[in-house]
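The complex is shown incomplete by one protein chain, all other protein chains being positioned as in the whole.
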Amino acid sequence: MEFIKIENLFFRYDEGEEDQPKNENYVIRDLSLSINKGDFVAIVGHNGSGKSTVAKHLNAMLIPSMGKVYIDGMDTADEALSYDIRRKVGLVLQNPDNQLVAGIVEEDVAFGPENLGIAPDEIRERVDEALKAVDMYEHRLKAPHKLSGGQKQRVAIAGIIAMKPDCIVLDEPTAMLDPKGRQEVLDTIHKLNRENGITVVMITHYMEEAVTADKVYVVDDGRLLTSGTPYEVFSQVELLKKHRLDVPQATELCYKLRACGVKIDRLPLFENECCALLREVLA
Amino acid sequence: MRDVTLGQYFPCDSVLHRLDPRLKIVSLIGFIVLTFCTFNYFSLAVVVATVIAAVLLSRVPVKMYLKSLKVIIIIVIITSLLNLFYGQGEPIFEWWIFKVTWAGIHNAIFVCLRIVCLILFSSVLTFTTSPNDLTDALERLMKPLTIFHIKVHEIAMMMTIALRFVPTLLEETDKIMAAQKARGADMESGSLVSRVKALIPVLVPLFVSSFRRAYELAVAMECRCYQGGKGRTRMKQLKLKKRDYISIAICLLAIAGVVLCNIFLPQIH
Partner (left out) sequence: MSLLSARDLVYTYSQGMPTEHIAVDHLDFDIEQGDFVGVIGHTGSGKSTLVQMLNGLLKPTAGTIKLDGVDIWAKPKEIRKIRFRVGLVFQYPEYQLFEETVAKDIAFGPSNMGLDAEEIENRVYNAAKFVGLKHELLEKSPFDLSGGEKRRAAIAGVIAMDPDILILDEPCAGLDPVGRDILLSQIYHYHKERGNTVILVSHSMEDVATVCDRVMVMNHSKLTMFDTAQNIFSRGEELGKMSLRVPQITSIVDSLIEEGIPLEKGVLTVDKAVLEITEFLKKEGRL
């Protein structure tokens, strides 16, 4: 079932200033994609490619200039629906410091459910559950500024899942974290997708993160460049390089070896896979 | 700079720490009024006994209380002296423009003890109640004020966010200061004017980043379905427990004590 459907999305920022000449520079140009319930999708592209703008369209924080975005059948352009849309699609932002509201972890996680007007006992349950799901339960009484970046970001994720959304959209959730924090956050997102069946849309420029998704959309200059499974996408090494995007070193190595005439029939994404492949070739 | 906390919350486990914060605020107001309604030494003694009991019950080191008294010691001395030298009635002795009377001595003692009690009562509240609990309790206590169109929820939300971001901004100030010092900024020497000027490279980035943070926080709050106080519930429910009722009884007892002493025992002057 299609949960998110974007149809020919165009977007530019200075809409509405009628007397000004309209800026023809769309940030997003004719982008279409659809995401099914339970999917783990990565949207990749470099800074300024428009990928974060796409993220903000998914929970009606931005409204299309042209085209349509449907969330579970609801049109995001309908302002009356934006509250319901935000209940279904939670957005986690890049800087964990600037999205935590309360001075105590558990109270911050409760912020969303409180806004939804849920009964106190149930909020308590949801908060505990959410904190356990991101493995932050033992830190529930701490102040956010005493936590590491990865921990703060996991609290932010707990704050979203306590609202019981069907989908979480993460806008470069690991860009400001160290490798350990990045791994923690990535593991948490995968666990939520696997065990709780939450649809995940992750915006990232780290290719190592994108390769773990079910499906990858590559955005460049506001357009959809290519999409498919990670294997389909990252085998197009030339196209990605041309648009100044990275591929994992494992993929790049095999790609370059193939260019030198070494017989490699398919390009690997992961280290183990690459090792196994090269073992066969070199043995 | 990183460990600065607002108020002077002293985390430890005592009966007073566990009391309902609303009750603590109301009793503080009650005791402050009571302190100024002491008209003889007996009622003053009741108030002083209450304050000593509260200080001991809080299990916060007495040293901490002395520290908070140190700040106002000068005010206490000056007001006591003024009262001492400018009392009404028959002078006990006179020297130059100073004359000391019995009334003056009594006034000085009363003023001094009242101010000390006032500070101690307030310190008991701030030492035993975390800033978060304090805001929370204030919001609930001020709720009736909504009928006067006072935006109680908004005020409380602002306080919560301020408390949340104080440590973050302090940390950021540290970082920016270090970064500008690394570029040769001199913040420790020079005249007052040049020192104020030296703050510009710190304040401008701090303002810019605060606006950025505010913007991002607003987006994050909207993403989490924040729509103001309407229809909002709270996870933490404050319910009065047995210990709260007992402390209400003790407070009432103290109040009754003061009132009875005032009425039935002789006035000093």
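By letter and in written order, the chains are A and B; residue numbering begins at 1 in each of them.
Operating definition for what follows: contacts are C-beta pairs under 8 Å (C-beta built on N, C-alpha and C of every residue); 3 or more make two chains touch, one makes a residue touch a chain.
Computed from a prediction, not measured in an experiment: that's the story for all the values here.
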Chains on display which the left-out chain touches in the complete complex: A, B
Residue among A:Ala77, A:Leu239 or A:Leu253 touching the omitted chain: A:Leu253
Contacts of chain A with the absent chain, listed as residue ranges: 46-48, 148, 175-176, 178-181, 205, 207, 244-246, 248-250, 252-253, 256-257, 260-262, 271, 274-275, 278-279, 282-283
Where the unshown chain meets chain B, residue by residue: 3, 172, 175-176, 178-186, 200-201, 204-205, 208-209
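In the analysis below, only the chains that are shown with their structure count from here on.
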Geometric centre distance via CA averages, chain B-chain A, whole Å: 45
Complex contacts: residues of chain B adjacent to chain A: 131-132, 160-161, 163-164, 167-168, 171, 212-213, 216-217, 219-227, 231-237
Contact footprint of chain B on chain A as seen in their complex: 59, 61, 83, 86-87, 90-91, 93, 95, 97-104, 106-107, 110-120, 123-124, 127, 143-145, 156, 159-160, 163
